[in-house]
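Every protein chain of the complex appears in place save one, which is left out.
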Amino acid sequence: MQRRHEDIKFADVNNDIVRSLVETGPRYYVTLAIAVLITLACFFFPWFYQLYYGIGAAGMNHPTVWGTYLASFIFWIGLSHSGTLLSCVLHITNSEWRKAMYRSAEAMTLFSLMVAAMMVMVHVGRPWFIHWALPYPNQMELWPNFRSPLMFDVMAITTYLTGSSIFIYMGSIPDFAAVRDRTTGWRHHMYVLLSLGWRGTDTEWHRLGWAYTFLAVLIIPLAVSVHSIVSWDFAMSIVPSLHQTIFAPYFVVGAIYSGTAGIVTVMFVLRKYMNFEHYITKVHFDNLGKLLLALSLIWTYINVVEVFTGWYSNDSAELESLRYKLFGFYAPLYWEMILFCAVAPLLLISKRFRTSFVPMLILSIAINIGMYTERFLIVGTSLSRQYLPDSWGVYVPSLVEISILVGSIAMFCTLFLIFVKIFPSVSIYEVKETLPAPDEGKTQWQATH
Amino acid sequence: MSLIDDFLARWHEYRRPGYYEEFDYHWTMTVDLDRCTGCEACVTACQAENNTPIVGEDAIARGRHMQWMRIERYWEGEYPDVKLRAIPMFCQHCDAAPCETVCPVSATYHNQDGLNAQIYNRCIGTRSCAVYCPYEVRYFNYNNHHWDEPLDQQLNPDVSVREKGVMEKCTFCIQRIRQAKDAAKDDGRRRVQDGEVQPACVQTCPTEALVFGDRKDPDSAVSQMLGNERAYTVLEELNTDPSVVYLKKVDADAA
Partner (left out) sequence: MPNVDRRNFLKLVGAGGVGAGAGFMLSESRKHPVEHLVPYPVPPEEFSPGIATWYNSVCSMCSAGCGISVRTREGRAKKIEGNPAHPVSQGRLCALGQSGLQALYNPDRITGPLVRAGRRGEIEFDPTTWEESFAELANQLELMRTAGRGGGVALLTGGVRGHLASLLELFMGWLGSDQLLHYDFNHPATLYAANERFFGESNLPYYDIENSRYVLSFGADFIGHWLSPVHHGLGFGRSRQARDGDRGRFVQIEPRMSLTGAAADEWIAANPGTEGVLALGIARRIVDQGGYQGTDLDAWQAALDGYAPDAVAEQTGVLPDTVARLADSFAETQPGLAIGGGAPANHSNGVDALVAVNALNHLVGNIGVEGGVIFNPPPAFGPEASRHASLARMLELAEDARAGRIELLIVSNTNPVFNLPEASGFAEALADIPQIVSLSSFLDETTAHADLVLPSNTYLESWGDDTPSPGVGFRVGAVSQPVVEPLYDTRATGDIVLELAHRMGLDLAFPWPNMEEYLKYSWREVWSNGTPDPSIPDFDTFWTSVVRAGVWGDETRAPGGEFVPDAGVVEGIGVGAPEFAGAEGEFPYALHPYLSNGLHDGRGANLPWMQELPDALTGVVYGTWIELNPETADELGLSDGDVVAIESPAGAIEAPVLVYPAIMPGVVAMPIGQGHEEYGRYAEEHGVNPINVLAAETEPATGALAWAATRVRLVPTGGRADLVRVSGEARELGREIVQIADAGTPAAAVNAPAVAAAGAGAPGVRLASGARAAAGIDAPTAGAEAATANTRLNSIPITVVNT
């Protein structure tokens, strides 16, 4: 039975969402099993092989010492951007349509950050010493290098991860309590712990609201800083075509762009497979579509600026980098990126397009493929064509790298699948805020029970 | 307040480029391109001295050669007026080394002798230093290397063999510098004298194109070379302030 959003009753919300947590069909288990298997087979197995053999299992070489692992790292960090950031912005601006989608969007942030952290582990040559990049007191008085943008990265990402974890958790407390009250057995005990004794008193609501807003305000600059800092890993080098002042906004916009597209994908999946059709509606897709269009235009603008600045510099190294990007070995990828991220999104001008679910899904996936390509090109084309032409080289990802990329997507899915069974993936209380207050009496309550 | 003062003092110290304002020695190499023939004796000398591995044909095909010293070849003109310009390329031991700032764990840093040092057992293998180095002279161990027995017996015991996941590059043959400093100390002398230390590549170069020494000693051979008007540094516009100074190739037929 198809219901309209306005028709949803308060109690329905609880029912639907709690059902999504406790009622688990075989389809879920099969999906989870597949995701776990792919994660193991495509991510962990090749990674262990790489740990044994060395980074040589990947295709990187001299001079292209960075490859898909780092591209994936930026990609996942980027994807993490829309979630919490968007949620915060929309929270502060009191956007109603946020409420049905922010929880899963925030989860996306969390999980893409985790996958990104895994990509760092996969990327470095000796992950077993990765803790050396953390500032911890030690006898040798050895500290990380605080001048290194990589170090800033470590700081920014851990802060962002902490911030967004707290944010999503704090926002979920009332829902945990709601679920606590409607579950039994181990679940009940788990939610007892998770809900931290939430009783729903006015004071509690008041404090939650205050803290939530406070965090939202805090997280916005944090999120912006994270991708700016990631961009500095590149921009603070003197590699032609990486050493650019536009890199910070470029990365931030790119991140929000791919993150928003990611949200569209996730919304579609949740809507379809978790039966949230009446919570996640055309309104959401329409609004996200508008946002995507705006981001796409900004992104395109920055790309034009990037090309133009390179060309205008009239510097041999910059020009060659540019020529190589546009017409060299990887040129097909460049034009694919332009098609997916600059041209195709123009379809979003049409409202009919924005409110059609499947086309939106396809576009959102295309945008993310394009955005992945962008990250790959940032690494690949720039490092292949640096200052000394005698050292130029071409980099082609190996099977191990491709497999790990696929595996990382599966890992993200796995985490998400686990999430939807623990966290109410649509915020119960905030969705209720968008509904008309329930009538007096028991009729409606009875009707739904 | 003293805590803050202390912090500020440390911060100031820390902010100084390269940590060292003044070097004990300022090791410098000059490469006279008018002498260098591109014969590559230096390439093998470096490989022999520094235990750089034999990587095999496949690895080289995949762009994973490991020789710290390489000869870059640039052709100019077309047949028959064609010229080959060869240039030895190895770590330039930049005094403003981009590779040093980026290393998250300070595995590569500037030492008190003006060398760009590489601490293998501190390196976690992010390869960022190789990205930041504009001279492309950093080589990463994509895997462990193997010397078919008994080739391993030729390994220089004064130089460690690097494991997978670690970055490496020309060290200016730091083991030889150390030994020279130790010997100078044992002799009761205060400083290493000019000519007491020669990196392997310098030692073998048949055309004497390479000269190595302490720039702080105004009488050293290398200081004299630096005074030559042909002296220049590669990619000077990047302001890396290299410790390897090239002497321009002479074109006898140029005006």
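The first chain written gets the first letter, and so on, giving A and B; residue counts start at 1 in each chain.
Basically, a residue touches a chain if its C-beta (ideal position, glycine included) is under 8 Å from a C-beta of that chain, and two chains touch if they have at least 3 such contacts.
What you see is a predicted model; the values in this text were computed from it and never measured.
K.L.:
Check each of B:C94, B:V202 or B:V244 against the chain that is not shown and name the one that touches it.
P.N.:
Hidden-chain contact among the options goes to B:V202.
K.L.:
Among B:Q67, B:T101, B:N141 or B:S243, single out the residue that touches the unshown chain.
P.N.:
Reading the full complex, the residue touching the unseen chain is B:Q67.
K.L.:
Hey, which chain A residues sit against the chain that's not shown?
P.N.:
Residues in contact with the chain left out: 316-317, 320, 387-393.
K.L.:
Could you please point out the chain B residues that touch the chain left off the display?
P.N.:
Per the touch rule, chain B residues meeting the hidden chain are 30, 32-35, 37-41, 43-45, 47-49, 54-55, 57, 60-61, 65, 67, 70-76, 78-80, 82-87, 147-157, 160-161, 176, 179-180, 182-184, 186, 193-198, 200, 202-209, 211-213, 220-222, 224-225, 228-230, 232, 234-235, 246-255.
Going forward, only the chains that are shown with their structure count from here on.
K.L.:
Distance from the CA centroid of chain A to that of chain B, rounded to the nearest Å?
P.N.:
42
K.L.:
Quick one: in the complex, what on chain A touches chain B?
P.N.:
Residues in contact with chain B: 53-56, 59-66, 123-127, 129-130, 132-133, 142-151, 154, 233, 236-239, 383, 386-391, 393-395.
K.L.:
Chain A touches which residues of chain B in the complex?
P.N.:
Of all residues in chain B, those touching chain A are 14, 59, 62-65, 72-74, 89, 98, 101-106, 122-128, 130-132, 134-136, 138-144, 164-167, 235, 238.
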